[in-house]
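Shown next, in structure tokens, is the structure this report addresses.
Every protein chain except one is present and positioned as in the full complex.
Presenting chain A:
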Amino acid sequence: KPSNRKLRSATTTRHRFGFLSMANPKSHLFSLSFFSLLLLHFPAVSLGQTLFVFGDSLYDAGNKQFVSSNRVDSRFPPYGVTVGEATGRWSDGRIIPDYLATFMGIPEIPPILRGTADFTHGANFAIADATVLGSPPETLTLSQQVMKFSDNKNKWTAQTRSEAIYLFYIGSDDYLNYAKNNPNPSDDQKEAFVDRVITSVEAELKVIYGYGGRKFALQSLAPLGCLPAVKQASGNVQECVRLPSEMAALHNKKLMQLLVELSRQLSGFQYSFYDFFSSIQNRVIKSTTYTFETGMVACCGTGSSCSTNNVCANPEDYLFFDGKHLTQEGNLQAGHLIWGSDPEVIGPNNLRELLFIPLDTEVILADIQEARDSTRRPRQIKIESLHYQEVGISDGEPMALSS
């Protein structure tokens, strides 16, 4: 049975000495040098990586057409205009899972419903209009996507499934529908609904865990009230709508708490939690800083559907391609952030680090407050510089270097 080596990924002095007494320093140094060696020798990651994708239209790589009896817009121009081909992706080009696959050194992950595709490196179960709760038509809920994964799991060995990354983006449609149907919920009602969603997400993560999954990457929800389509529907395109963004923020907070809890409950559970909410907020408020001319208006058909008649000339100057989805440029920036940024943006580890953490290592954060802090301030101990532990750690107060 593999030994449980515990690594700390964030600490204050009050925990540091506890760590030293818990772990055998020698084995921790060994695991540190072992996988830092891995990091050195495989800079272009190509270790037979596998990526499984779950979610909604943000991640849909072409599943929708197989379950829809209606015209699926993403199968037609101007979708895909930047790459010259409409593939069923809800963007002018590549989406986040495509970039992550490239960074992982594997081909783009094909949609599971395209039977003839090559699923060697994983499969994409995401589909437009997917929700966590309920049973919307012509789509697959999260639970149905996980069932599909289960039906297909023998396409991959147990080893592959345990080393793979499981990527999730889901919940937008749950909250957009809720906000539409409940314009004035009380705080308790909001909380109750979010709890239902989170509980369901928890169950599905545990199912994946049961099939051997250990490395979970979750993208927090965008500030949904800032989606151009949502603003358009509210009648005021200048301001983000409050309720959907509030629900998203509450969901994100509870989702992070869930991940911390699971990392304690489930042996070997590893995760990365990407603060997509802040990424979008930054790009809506300070669009030009992030190379966009606007984060307020979509490139194509904000309120009406996106067609070749109302598409902008240069999608890369826009954050949003249509009323709800990012342009290729927006997806690319998010991809970079997920892959290689600091814990303040994606914690406790970015995706590349998550890939390399040995399977029997547990990354434990002592409590929720610490987890929250660790994703907001620059980490003081990074996995590859654990031996710097004696130097540079503040005595007491966490260093709030971020404003």
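Heads up, the rule we're going with is that a residue touches a chain if its C-beta (ideal position, glycine included) is under 8 Å from a C-beta of that chain, and two chains touch if they have at least 3 such contacts; residues count from 1.
Operating definition for what follows: contacts and distances are computed from a predicted model.
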{"item": "Undepicted complex member, UniProt protein name, chosen from \"Protein-serine/threonine kinase\", \"peptidylprolyl isomerase\", \"Inactive GDSL esterase/lipase-like protein 23\" or \"Calcium and integrin-binding family member 2\"", "value": "\"Inactive GDSL esterase/lipase-like protein 23\""}
{"item": "Candidate in contact with the missing chain, chosen from A:T141, A:Q333 or A:T361", "value": "A:Q333"}
{"item": "Residue ranges of chain A at the interface with the undisplayed chain", "value": "13, 36, 39-40, 43, 103, 278-279, 282, 288-291, 333, 336-337, 339-342, 344-345, 352, 378, 384-385, 388, 390-395, 397, 399-402"}
